[in-house]
Structures are given as structure tokens and as C-alpha cells.
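Structure in C-alpha cells, see below.
The complex appears here without one of its protein chains, the remainder shown in place.
For reference, chains read A, B and C in written order, and residue numbers begin at 1 within each chain.
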Amino acid sequence: MSTEAGATGMFISETHTDAAIWQFRVSKMLLEGKTEYQTYQICEIPRFGKSLFLDYNIQTSLMDEYIFHECMSQPAMTLHPNPKKVAVCGGGEGATLREALAHNTVTEAHMCDIDRELIDMVRVHMPEWHQGCFDDPRTTMLYEDARGWLERNKGANFDVILSDLPNPHEEGPALYLFTKEYYQIAFDALGDDGVFAMQAGSASENYPDCFACCMQTLREVFPYVRGCYGIVNSFFQPWAFIVASKKHDPLELTEAEVARRFAERGVKNKYYTARFHQACYTLPDYLENAIVEKGRVLTDKEPFFWTA
Amino acid sequence: MSTEAGATGMFISETHTDAAIWQFRVSKMLLEGKTEYQTYQICEIPRFGKSLFLDYNIQTSLMDEYIFHECMSQPAMTLHPNPKKVAVCGGGEGATLREALAHNTVTEAHMCDIDRELIDMVRVHMPEWHQGCFDDPRTTMLYEDARGWLERNKGANFDVILSDLPNPHEEGPALYLFTKEYYQIAFDALGDDGVFAMQAGSASENYPDCFACCMQTLREVFPYVRGCYGIVNSFFQPWAFIVASKKHDPLELTEAEVARRFAERGVKNKYYTARFHQACYTLPDYLENAIVEKGRVLTDKEPFFWTA
Amino acid sequence: MSTEAGATGMFISETHTDAAIWQFRVSKMLLEGKTEYQTYQICEIPRFGKSLFLDYNIQTSLMDEYIFHECMSQPAMTLHPNPKKVAVCGGGEGATLREALAHNTVTEAHMCDIDRELIDMVRVHMPEWHQGCFDDPRTTMLYEDARGWLERNKGANFDVILSDLPNPHEEGPALYLFTKEYYQIAFDALGDDGVFAMQAGSASENYPDCFACCMQTLREVFPYVRGCYGIVNSFFQPWAFIVASKKHDPLELTEAEVARRFAERGVKNKYYTARFHQACYTLPDYLENAIVEKGRVLTDKEPFFWTA
Partner (left out) sequence: MSTEAGATGMFISETHTDAAIWQFRVSKMLLEGKTEYQTYQICEIPRFGKSLFLDYNIQTSLMDEYIFHECMSQPAMTLHPNPKKVAVCGGGEGATLREALAHNTVTEAHMCDIDRELIDMVRVHMPEWHQGCFDDPRTTMLYEDARGWLERNKGANFDVILSDLPNPHEEGPALYLFTKEYYQIAFDALGDDGVFAMQAGSASENYPDCFACCMQTLREVFPYVRGCYGIVNSFFQPWAFIVASKKHDPLELTEAEVARRFAERGVKNKYYTARFHQACYTLPDYLENAIVEKGRVLTDKEPFFWTA
């Protein structure tokens, strides 16, 4: 049994549409396990560093988790003129919550994730992500289905809701958290100038389908709906996010105003900086076209089935 | 011998640093061959369409070749106020030349690529890329080492030089076309308001090393040096380009001016649009930092050895 | 885009049970196509040489096709004291027929394969396998389902029937050619001292299931049923065959008698030699045990579903 240099080793394989299989090289397996909802692996990947896989799909790497989580949280948090009360739906690693709490305006943050076992693991083994935010006095943790919880919070007047959920796999727990009905529930739980944000799948030309549909669906519910994206290198593709708002349009936020809010609220970003605000929201034409050509309104009856 | 759905098929494998191996699924092999300089495969990839691999590394896919080639040619072509005489160094598929010729100001275009066998193949089998531009009356084809050719063209007063070369592998033909000496040769072959552009390797956080070094090196030679990037989805990473100029700074070009030049010159882009000009040149902090932290001046004596 | 030595290239991937995926390195793709029944690739594999894949599963390699095809044909042909009239069911590459015709006792050989397009391709592109045997004056070619054809040949008194069929995939054409009903049809088409042989799937400890069931099923129909195997290196596992006979027991054939028959009939084998006859029929205990522990009688109602 022999080895050609570089040819061998341990890998986690992930299928990326019909076009490709990606094999992430594992230099060290740190922890493996299984919760009621998913399997997980925490491992070292060369150059990427410590990384989390769920059901053998990469979730986050130390190299660039800040890009994903800033894009997930910061555009929405920054758009709101005074975010005090925040909800995080999903967001297991705690980093979305961490980014929200970075705004010192926040007085209460409620994080609702269905997978308690995963979060218990994250607390111990992924401190680089949560950085203690689960124990921030402003934080309340809830372990249940985020849709049901949010529904019971109608009229709760959240300022910001951050929907950091797994992709809507046909048999996954998030299938009905990418539909018009869910977005309406979120709308109803927000205050008058509330902002909703979500991770919306790939921003690559190869698979913009999920993003396109979410855009079209949110437009049914919110007056302002804007796509943005981040270069999440460890995903091997840019990643899309959507900011939907009752009153404020992100495109009207100037670089100076963004800078002012960061300064006031003690926020120090590394990717979504004031300088980069505009670029984040500037979608390439292929994405703009995809919204029109591939987008459709998602409903509980006809949800999006993730196939990437 | 059996098959699980989706698990099998034909693949071309490409190593991406130590971090990963990418397997591109081949739904149909169209053509395989070998020139004096490289092996090639033209094949169909699901969703990507017809694609070219050189030495088992993806070069271009029909899905998004326009993104690579617009970013390679258009920022430099657009920056020059009146590009008449253009040189393309490398650029085998003909699409970089095609993009240059799209500017109706151009009166002569010289393309110098060392691999004549490859270009003869491209002429027949990759018409979607070259779209007849090799036979444009403005075109002159040269088949030799681009550096030597450019050196003999000192004082030729090119308006734009587009350096679309393979990455500088240790044993590859382009090792000394990523050095200060080469950039000086290019400088000397340009006119007073000449613009030089190059593909500069990955713009991912995982491997910005080549880009960083090329930035530092070009700064030794040209007064204006700006990085930009394109989301080349089929490369599974954003890709970096550099525009270096004797007189004009791309950042001073307004959206309106870009639009005006496109209109005047009959240019219709799909990725590098006037709207997108600014975003293309706005680099994320990780790239800006990489220039400082990982960049060094490349010389013939100490060139860059590509290891991604 | 770069390459670590040996790490990259082109591959055909084949899943081998849950335990593994095998990636065969393709140094040259020679021909690809699709018939009504299957896709095919003919390619060069380093060390293996020219090889055929059907539905992305390896079928045969020049390196060791003689091992598969001798084991498929020769034990049965040799067991019969005077094989004149032979039927080959399946056997697309023509090499099973070639091995049968090597016995100069044979006066007529009927080969029935459902996939005429494949055989037309084989005639032109795989001469190393068929070696002209399709055009042997003793050969009759039939292009239809072998079971139906054999059924119409009840009482045809074949001396030997060689069943060289694809594995019984759930949706494949051979599902009902691995059942008791089919074996009874074969029995009825044989003469009084007729011999039936088949390829019976893997002889590895990892997946002896198909072999075990075929053994148990043939025992319901034939008085003598013996397993043998060949070391088919390009399959990355030993391969099982079964010889079932109305009157003769292979285990009673001495090395001297095998040698005598080869000499008389002009047969020159490279793997199934007289010296190796006994070893071929000597199964390791794990296979003997698998027959008992994993074998069941296969019927049209409850056929074998291949899952390796």
C-alpha cells in the first residue's frame, strides 16, 4: 500500500450540484458525533483551519467564518437605526448571535435553534465561534423549531430577525423556513421598522436557484428586499444573503452613515466594512437575471427543494 | 460492478492547495490531445457546459468564460481613452482577443502565444470562445514566447497589453512572465498613456499569494496599479486581475464615463458593466491585507512558484 | 489552477458497496457512446491498458480480460466431454465466444445479446477481445433478450450454455436472468450431458451475496453445481463463476484429463491451465460459508437486487 505525494490522505466529500464533487482534505479529525438531527465532524483542514461539517457538508471554517457571519448579521443590524431586540433563528455555532451582540445597542437577543445537542457541543468545542456569547447576560436560548417559536412571538416587535438556517433539503428541518408563510410570520414578529435577514444559498452562477426564489418570495411580504453576498472561500463559491425591511432601504445607506453607526455601536468588522458596504449589495448581472428567470414564490405547498 | 446514483461517473480532478481536491464531473469527453507544451481536454460538464482543461486544470467553461475574459480585458481597454493598438500575450482560447476587438477603436491587435498547436485546435473546436477573432482583419498572430517578442517591440507604443498567461508553475512556460523584468519590458513596449493588465491568480483568502506578489512587483514599475476580481464560478474561487497604468487611475473613472465609453465603442458587457465597475475594483480587506503581508517583489532570480 | 504530481488527472469512479469508491485513472479516452441499454467508455488505464466501462462500471481490461473470459468459458467447455453446440447468452465483447470457439470440437456457436449497438461498436473498436470470432463460420449472432431466445430453444440440446450477463441491477436488463426460472429454461435447452456456466458476481468476502444465492438456486435445478473463481485484478476483487452440470462433476476431472482435453482440442489457456484447474475450484471457507449463510433461492418473484 503506498502513497504518491499529495495523492492520498483523509477527505470529506461534498457534492456540488451535478457539476462537481469537492474533497476537503482533513489533516486532523477533532470530534465526530451525531445529534437527533444531524451528524457532525469538527476537523482541521490545511489552510482553512478548524472547520465544522454537518451531514458531511461544510458549514464553517476558521479561515473565513467571519465573512459568512458578518454578511449574515451585519447588513441587517447596521440597517436598523437602533437595534435593541434581536432574534436569531438557527445559527448553531453562535457566531451570528456574536455578530448581533457586537452592536452595543442590543439589550436582548433570543436565539432559537432546534438542535440543543449540537449547541451543547458547540459551547465546549467551538469557542472560537461563539466567544462566550451564549452566556452574555443579554442572551436567551431557546431549543425548538424556530418557526413555531416565532409564530408565538407575533407582535413581539423584534427589531432584527436573523434567519441562519440550514438549506431547505427535502427531508431537512428547514424546508418550511424558506416559504412565504414563514416570512409572513417573521414580518409579524417584527416592529414597525424591523429588518429581516437570511442566508439564502449559493450566489454562484451555477446554482442561484434558491436565492432567486427567496428574493421573489420575500418581495411578496416586505417592501424592501435586497440581495447581498460574501466571498466565502471555504464554500468554494460566493454566498448569498437577503436583507428584507419594513421601512429602510440598504441602498440608501451611505458609506459615511455605515461608518458612523459602526463607530457609535462599537462594531469592528473585517469584511463588511463601511468601505465594502456598497460592493456587498452590488450583485452581478447573472444574479439579477436569475431572480427574474429562476425565481418563483415559495409556499408551504410548493417549497424549495435544495439539490445543490 | 455497480453504481449508486450520483456516486459515479467520469471526473477530472484538480488539486486546490493542500486544502482540497475538486472533481469536475465529465458528462462527455469531446476531444483530448497533447501539444508540445501541455495536454488538453475539451469536455462537457453538467451545468458548466463545454469546458477546457489544460494539464488537468480547468481553464474555462462556457457558463462563465465571459466573466473571466471581460475581467481580463475590459477594465484595461476601458481605462485607456482611445485604445488603437493592442497586444495580447498568451490568451490561447482567443476570448481575451475577442474582448479587446470589441472596442471599435482598435485598429491593430497582436496576439502572441507560444503554443501554436493549441491555437490551431482552438480555431476548430472552440468557436464559442474566439468567435472568429483570429481571422479579424485587425489581428496579427504570433507564435513564440511572449516575453521575447515584447522585448523586441520596445518602443512599439502599444496602447494596451493584456497578459493572459498560465500560472507561474515552477516548470511551466510562464515562470518568467510574472517578474519585474517582464513588467519593465511591457512598460517599455507601451505608449505614454499605456495600460497593462494581467490575470493574477486566485482572489480567494485561501491563496492570494500570487496576486499579492504581482501587485507589489507591478508597483515597482507602474505609477498606477489596481487590483480587481471576478466571480469565476467554474474556478470555485474568485479570480484576481491587475490593471497597471502609466497615466490613468481606474478608480477615477466614474460609472457614467465607463458607460459613455462602452456606448461610443460599441461594447456590450455582461459582467463588467458600468454599474459593476466600482464593485470589481473594490477588494475585500483580506486581499488588501495580503498585498502587504504576503506580497514581495518578484524577479527573474526569485520568481513566484505557483503551488495552488 | 495547479497540479500536484500524481494527485490529479481524469478518473472513472465506481462505487464498491458502502465500503469504497474506486477511481480508475484514465490516461486516454478512446471512445464514448450510448446505446439503448447502456453508456460505454473505452479508454486507456495505466498498467491495465485498453478497458471498457459500461454505465461507469469496469467490464474488462486488456491486462487481464483473459482471466475473466477463461474462467467464464473454459471450466464448462472443458468439463463437457465433446462440446459441439454452444450458446453464449450476453457476452458482448465477444471474448466468451472466442474462448468457446477455441475448442475445435465446436461446430456451432450461437451468441444472443440484447444490445446490438454495443456489439456493432465492439466489432470495430475491440478487436483484441473478439479476435474475429463474430465472423467465424461456426457463429450465429442473435440480438434479443437471451431468456426469451433460450426459452424458444427448449430441446435444442446445447452441449454448453455460457451465461455471461451483466449483474442483476434492479432496473437492469438481467434481473430475471439470475433466477430459478431462467436456470430451468437453460436446463431444458441443454442436452443430456449439458453444462451451464455463469458469471456470478464478486468472490470477495465483502460481497459474496450474489454468488451465494446463485449457488443455492442452481442447486434446485442441476445435480452438480460447483463454484470457481478467478483473480480479476482490474476488478479489485476475485470474481466468482458457477459451473452447473447434468452429468459431470468438475471435481472429478483430473489435471491429466484436463491437460489431455486441452491438447486434443487445441486449447491453450493462460490462467485456467491444467495445473490450475484444482485451485480454481477450491473456494476459501468464507465463500463456502457464504453459500450457507447468505444464499437463498432466487425466483422471478424474489430476484437478486445487486447493490455492490
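Convention: a contact is a pair of C-beta atoms (placed from the backbone, for glycine too) under 8 Å apart; a residue touches a chain by one contact, two chains touch by 3 or more.
As the structure is a computational prediction, the values presented were derived from the model and not from experiment.
Peer 1: Which chain A residues would touch the chain omitted from the figure, given the whole complex?
Peer 2: 1-4, 7-15, 21, 23, 26, 28-29, 32, 41, 55-59, 167, 169, 235, 306-308
Peer 1: In the complete complex, the non-displayed chain touches which residues of chain C?
Peer 2: 6, 11, 15, 17-25, 27, 45-48, 63-64, 67, 203-207, 231, 233-234, 236-238, 270-271, 273, 275-276, 278-279, 282, 284-286
Everything that follows uses one rule, which is that only the chains that are shown with their structure count from here on.
Peer 1: If you average the CA atoms of chain A and of chain C, how far apart do the two points sit, in angstrom?
Peer 2: Computed from C-alpha means, the inter-chain centre distance equals 54 Å.
Peer 1: I'd like to verify one number: the distance from the centre of chain A to the centre of chain B, where each centre is the average of its C-alpha atoms, in whole angstrom.
Peer 2: So the centre of chain A lies 33 Å away from the centre of chain B.
Peer 1: Find every residue in chain B that makes contact with two or more other chains and list them.
Peer 2: 11, 15, 21, 23
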